[in-house]
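My questions all concern the structure below.
Heads up, one of the protein chains got dropped from this complex, but the rest are sitting where they should.
Labels run A, B and C following the written order; every chain starts at residue 1.
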Amino acid sequence: MEPAGAHGGEMAEQKKPAKTKHRKNRLEAFSDGVFAIAITLLVLEIAIPVEKGEGERLLSGLLHEWPVYLAYFISFMTIGAVWMEHSSLVDAIDHIDGVFMRLNLVLLLFCAFLPFPTRIMSEFAGDVAGERVAVVFYGLVLLMMTLMLLVMGRHAESEGLFGDDLEDERKEKARVKYQLLPGLIAYIVGGALGLLSPKLGIVIYLLIAIYLAIPIRDVTRLYRKRA
Amino acid sequence: MEPAGAHGGEMAEQKKPAKTKHRKNRLEAFSDGVFAIAITLLVLEIAIPVEKGEGERLLSGLLHEWPVYLAYFISFMTIGAVWMEHSSLVDAIDHIDGVFMRLNLVLLLFCAFLPFPTRIMSEFAGDVAGERVAVVFYGLVLLMMTLMLLVMGRHAESEGLFGDDLEDERKEKARVKYQLLPGLIAYIVGGALGLLSPKLGIVIYLLIAIYLAIPIRDVTRLYRKRA
Amino acid sequence: MEPAGAHGGEMAEQKKPAKTKHRKNRLEAFSDGVFAIAITLLVLEIAIPVEKGEGERLLSGLLHEWPVYLAYFISFMTIGAVWMEHSSLVDAIDHIDGVFMRLNLVLLLFCAFLPFPTRIMSEFAGDVAGERVAVVFYGLVLLMMTLMLLVMGRHAESEGLFGDDLEDERKEKARVKYQLLPGLIAYIVGGALGLLSPKLGIVIYLLIAIYLAIPIRDVTRLYRKRA
Partner (left out) sequence: MEPAGAHGGEMAEQKKPAKTKHRKNRLEAFSDGVFAIAITLLVLEIAIPVEKGEGERLLSGLLHEWPVYLAYFISFMTIGAVWMEHSSLVDAIDHIDGVFMRLNLVLLLFCAFLPFPTRIMSEFAGDVAGERVAVVFYGLVLLMMTLMLLVMGRHAESEGLFGDDLEDERKEKARVKYQLLPGLIAYIVGGALGLLSPKLGIVIYLLIAIYLAIPIRDVTRLYRKRA
């Protein structure tokens, strides 16, 4: 996947780094597959709101289903944001080790599991008792995804997986500080508030997904350029 | 994914471009995954028309189900055409930025969502009131996919993502002018006519899918060669 | 996907061939995705034969379901064989054109559709009238897949997509002659006999899948080596 030939300076490198680079490529390919499938399977959880033959109620049925679309949207944007964070992290590191591969597998475990709490959340929208459980359960899975990203970054740092590129490590630290850590705290707050008011919890999850997905630096740059 | 070594002149390029090229490769891998899954999930929406044990009615049941196959075919060809347009666009641009990645995510959102309106459209075929809603809803999603392709191309142009390759930018402009813009207008017309006659709307969507999928230049070339 | 750097001689090639090679790579990535998903979705069509709580009948229920496993196996091996033929063909050609991309899309259309006739075939096993329709319908889709592989090879040949490599073109012709054409004829015969005896048709499809999947040259080589 990686355009290795483009790294002019790596032409002379030893066989071993090439091998670990290869493993990094397969880790990316496998992870991209799981992210892409999990994000696309979400649509299977959406049920048609009215029975066959009740066509005249289809429009109101579809409009009435907005919590389902909202859950779909939050899950889609969260997996998308996690994919982008994952992409940045793996891009930044120089090589991977066996522990990193397993931590990655645990991240994918929660990611592939997300369609299930999504389905529960859209199924129990409006049912106060059920909604409370659904929102906390859903938030826990979102929390675990962010947590695994943090753990993977920590491990990469402590094991020197970033190689000699200090710039990469610095960027990763900035991402942790300005995106992942605030996200993590917001999930805990969102889940706790979700116990009191499920609706509020959902709104918080939505805001986190949008926040994680915003490319702050690019937006600032575009804004400055046009100002 | 990209055979970087084959770009002889890029051997000497700096580290930063190689990094963004890498991100472009993962964007392609992830998008290819979502397109491939969405296009393959469509088949899960097709139900067997008769019950177990009613085998003698299977043939007539299958033949009677033609709107389902038609919806499958339109969705398949539309996602296929969008994949080809996406492939051409990403191929043409030199590097991507964070905004492009997010616009791409929104395109994938509508693409991954398409199996749902497809299922509704085949479920309510023949039910006039339902068909009207289904055809407009379906057309809206198709419209959004084309629109996102246009927005992505516009952004690439205004941010200079095409790099120095004027040929690439020219081709992209031609594609916008001769394929995407007419497609966009046709979706609006098709949706509006679908309000009056759902059947007509479906025929228009079918024609757009076929039109978007035709490789005009290649067909002309083949035709000339044989003439 | 292609280790382009390994083609020493291509270092100096012009920009345009690199671009078409890139498109070939994305065509492979997208097709691999569709093949992999279609082959994996087949398992969703298998239903658990007995109800919850009837555990003592589970073993006999599973054993009784053998036509379902057989249909799964035939579909799996056929998609697998088509993937291998596709892999050989695309590997052999030098570059692709727009028509080849569309023909490929039609091949994928039938491939992604296969889980549906597979489900019908396992649903109506034992129901004579239904089985007849199911076997012919299933055979038609298998036939179309082989036909599209032939058409793609024909197009590649007539448009000079194999480049200058005569060896590649010769191998492709051998494959057409010894694998695809016999397979095509066997599908027609199998479908026709399936009208008389569905069971016979299924056996023929099974034999074709196994035949297409046998790597004749490698087996001969292994045999000679050990003899």
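Going forward, a contact is a pair of C-beta atoms (placed from the backbone, for glycine too) under 8 Å apart; a residue touches a chain by one contact, two chains touch by 3 or more.
Keep in mind the model is a prediction, meaning the values are calculated, not measured.
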- [ ] Tell me which residue among A:W66, A:F116 or A:Y178 touches the hidden chain in the full complex.
- [x] A:F116
Open item on the list: Just checking the interface: what residues of chain C touch the absent partner chain?
Closed with: 1-8, 28-29, 32-33, 35-37, 39-44, 46, 48, 50, 52-56, 58-59, 62, 72-73, 76-77, 80, 83-84, 87, 91, 213-215, 217-219, 222
TODO: Name, in rising order, the residues on chain A that touch the hidden chain in the full complex.
DONE: 1-7, 10-13, 15, 17-19, 21-23, 25-26, 29-30, 33-34, 36-38, 41, 44, 97-99, 101-102, 105, 108-109, 112-113, 115-116, 119-120, 123-124, 127-131, 133-134, 137, 159
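Here is the rule we go by: only the chains that are shown with their structure count from here on.
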TODO: Just send me the rotation angle from a CA overlay of chain A on chain B, rounded to the nearest 5 degrees.
DONE: 90
Open item on the list: Looking only at residue numbers at the chain B/chain C interface, is the share used by both copies over half or under half? Answer same or different.
Closed with: different
Open item on the list: Centroid from C-alpha atoms only, then distance chain B to chain C, rounded to Å. What do you get?
Closed with: 24
Task: Multi-partner residues of chain B (at least 2 other chains) - done: 1-7, 29, 33, 36-37, 41, 44
